[in-house]
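The complex appears here minus one protein chain, its other protein chains still in place.
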Amino acid sequence: MEGMAGQKSSLTWVVNISAFLLVLLWTIPTLGLFVSSFRDRDQIAASGWWQSFSAAEATGFVRTGTDADAVQVDGRYVIEGTVLEGEQDLVGWGIRAREPAAFAPGEMTEIEDGWQLTVNEDGSYRLVSDAPFEMRRGERIFTTTTVPPKFTTGNYQRVLTAEGLGRAFMNTLTVTIPATVIPILIAAFAAYALAWMEFPGRALLTAAVVGLLVVPLQVALIPLLRLHNELGIGKGYLGIWLAHTGFGLPLAIYLLRNYMVGLPREVIESARVDGATEFQIFRRIILPLSFPALASFAIFQFLWVWNDLLVATVFLGNTREQLVMTGVLRELMGSKGGEWEILATSAFISIAVPLIVFFAMQKYLVRGLLAGSVKGG
Amino acid sequence: MELFWLAVSTIAIGVFGCVAWFWGSNMVLDAVYPPRGPRAGDNIRKASMIRPWLFLGPAILFLGLYLVYPVFDSLWRSLHNSDGSRFVGPGNYIWALGDGKFRESMLNNMLWLLVVPALATLFGLIAAQLTDRLKWGNIGKSLIFMPMAISFVGAGVIWRFIYEYREAGETQIGLLNWIVTRLGGDPQIWLTLIPWNNFFLMIVLVWIQTGFAMVILSAALRGIPEETIEAAILDGASPLQVFFRIKVPQIMGTIAVVWTTITIVVLKVFDIVFVMTNGQWGTQVLANLMYDWMFRGTPDYGRGSAIAMVLMILVTPIMIWNIRNARKEGR
Partner (left out) sequence: MKQAMLATAAAAALLAGSAQAELVIEPGSDDRINWQSLEDFKAAHGDLAGQEFTVLGPWLGPDQELFTSVIAYFEEATGATVNYSGSDSFEQQIVIDSEAGSPPDVAIFPQPGLAADLARKGHLKPLGEETAAWLAENYAAGESWAALSSYAGADGQTQLFAFPYKADLKSLVWYVPENFEDAGYEVPETYEDLKALTEQIAADGETPWCIGLGSGGATGWPATDWVEDLVLRLHSPEDYDAWATNDLPFNDPKIVAAIEEFGWYAKNPDFAAGGPGAVSATDFRDSPKGLFDSPPACYMHRQASFIPSFFPDGVVMGEDADFFYFPAPADGSKGQPVMGSGTLFAVLSDNPGARAFIEFLKVPAAHEIWMTQTGFLTAYTGVNAEAYGDPTLAKMGEILTNATTFRFDGSDLMPGAIGAGAFWTGMVDFVGGKSAQEVADAIQQTWATLN
């Protein structure tokens, strides 16, 4: 790793700083989502996530109690209560929506019918009248408050305790693991054949694979589901594995073939001369050397299957027993969407497993280097 | 727990089935044409004619059934009316040429094709090189890679926190508008700013795909033999020269692969546009237009398929380029 002999320290600084800036730029959007996933809906709408660590000013209104809450003090009628909750600080208050901060804390104003309203700094209000109150609903007191930064794990609680999430987690794993492993196996063999075996039509076949990369998923849904129904596979795990395998193969073959073409020719030739069969070459030489490529494709396929909702709803169905994680999260968000906090939280929960996989796989990405005998395509 | 065992056993069966096929079929082939004995040469020749197809067999079966068959199905559909009951010949294609939204989509797709693969590959290469020899490189890589792991819907939300618009004077909750207002500008409705909104959408895809480019390119960079680089350094090459003269040419093949792959992702780009603008305000792209006609309102499968065919035809130049490449490598 420390191969760069004679590196100037100023260069190291430049590299460090520019790398840091790049990483920062790439992280900011996700950071926004992360911070937002700990805020509640009203706060998300009230201020930017980057301001969530400082106190924010918020306006709102509170209703006073009604005549039922009034008590008689010294012959006058009084309704008392507070306009603040939690750790808010009162900045100003008012009684009309148009002037929500017409009065400072501690001031008194007269509402019609000789009612007198005072709101104090600590948020307590006192509504006083000589005659008994008659009101069908409480008077509105508009408040302008500063709210200290507030974070909640409520969003995570709500998503994690969602009905059926555990089941969905298992379903997703059941879908994802075979749908990752099977295409890799099939593609590795095919890629080896395309890279190192001589046979007519090889170039054409390679190009066909590239061409198939572009087939839009949507055109395949109806014909394939019909095919599954006619074959008697119907909707189920077998169907979705086959579908994901089919859709993932072109990229897998393309990436792996390209990597394998770049493997050192001498190693393979000498193995052939030694009388190794193609299968032995594949198993003993190609597979171990291709590990970084296999690992990177595995990550991509895993991510794609993990985050997929479309293929799952079409080929697996979406009854309670069959729902995958993305399906449950969708249900949580509701048909009309708009719940940013749940979206943000869901995104982070569904990201967790793929990230673990990425970290676990990173070791193998490095292994290609340690093997020391691989060169780039 | 029952479900768990079901899952485990099905996984085992699926994986075992694959391995069994490759191993078994090779055994059979070796048994039928043993590579020894009096006719060894003849047998090896015959076996090596058949063996590629054993290796390719399952892949061809899957590709044929899951991709080639739907392509022909759409070709057929694209020549028929909305529900496939009447042959209309090239009618759907003629309609497309005259349709304003289709032309807009073609134009936008071209723009996407130029910008996104170039930027994503470039940033990916820079990220791979910069983080490669840093102590915290792996963490940096993971962070750049993270967008890849977020679903498109999630990405849509993330970027709403960037592009969100509030009226001037109100608290901006979109980062970009907050910065703009801080600098004294007026807040903009970024996603409706024709034609710049296209670029705002492209940034999202670049942001996602850079992680892909970085992972592949970084594996390739690490594959460059140390001796080559050390030799260049000993010759007095500056780090920049090493990068551009030695490393980049060495991994040119991989760069081409990354470029091609992202180009194809761009051709299929759908989710981002669907989630963020649904092709309004002049941001329509082919894949989303196709989706519109296939599933929105009263579906017209004929037109949707015609658009899909155009999408697939657009990839032809890339295919030709790849055939040439494969031939060149074909020694």
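Read from first to last, the chains carry the letters A and B; within each, the first residue is number 1.
Everything that follows uses one rule, which is that contacts are C-beta pairs under 8 Å (C-beta built on N, C-alpha and C of every residue); 3 or more make two chains touch, one makes a residue touch a chain.
Computed from a prediction, not measured in an experiment: that's the story for all the values here.
Colleague: For the full complex, can you list every visible chain touched by the one that's not shown?
Modeller: A, B
Colleague: Kindly state which of the options B:L191, B:I233 or B:I251 is in contact with the chain not pictured.
Modeller: Looking across B:L191, B:I233 or B:I251, the contact with the absent chain belongs to B:L191.
Colleague: Determine which one of B:W95, B:F243, B:W259 or B:W321 touches the chain that has been left out.
Modeller: B:W95
Colleague: Considering the whole complex rather than only what is displayed, give the residues of chain A touching the chain that is not shown.
Modeller: Listed in rising order, the touching residues are 41-42, 45, 59-61, 94, 96-100, 137, 140, 142, 160-161, 163-167, 169-170, 173, 221-226, 228-230, 234-235, 310, 313-314, 317-320, 330-338, 353, 356, 360.
Colleague: Please output the residues of chain B touching the missing chain, sorted low to high.
Modeller: 4, 81-83, 88, 91, 95, 99-100, 165, 167, 189, 191-192, 274-275, 277-281, 292-300
As a convention for this text, only the chains that are shown with their structure count from here on.
Colleague: Roughly how far is chain A from chain B, centre to centre by C-alpha average, rounded to an integer in Å?
Modeller: 20
Colleague: Tell me, which parts of chain A touch chain B in their complex?
Modeller: 1-7, 11, 15-16, 18-20, 22-23, 26-30, 32-33, 36, 44-50, 167, 170, 173-174, 177-178, 181-182, 185-187, 189-190, 192-194, 197-199, 202-220, 222-224, 227, 237, 241-243, 245-247, 249-251, 253-255, 258, 261-262, 275, 277-279, 282, 292-293, 296, 299-300, 303, 307, 309, 326, 340, 343-344, 346-347, 350-351, 354-355, 358-359, 362, 365-366, 368-369, 374-377
Colleague: Which of the residues in chain B come into contact with chain A in the complex?
Modeller: 3-4, 6-7, 10-11, 14-15, 18-19, 22-23, 26, 30, 35, 48-49, 51-53, 55-56, 58-60, 62-63, 65-71, 73-74, 123, 126-127, 130-131, 133-134, 137-138, 140-154, 157-162, 171-175, 178, 207, 210, 212, 215-216, 218-226, 229-230, 233, 239, 250-251, 253-254, 257, 260-261, 264, 267-268, 270, 287, 290-291, 294-295, 301, 304-305, 308, 311-312, 314-316, 318-320, 322-323, 326-327, 329-330
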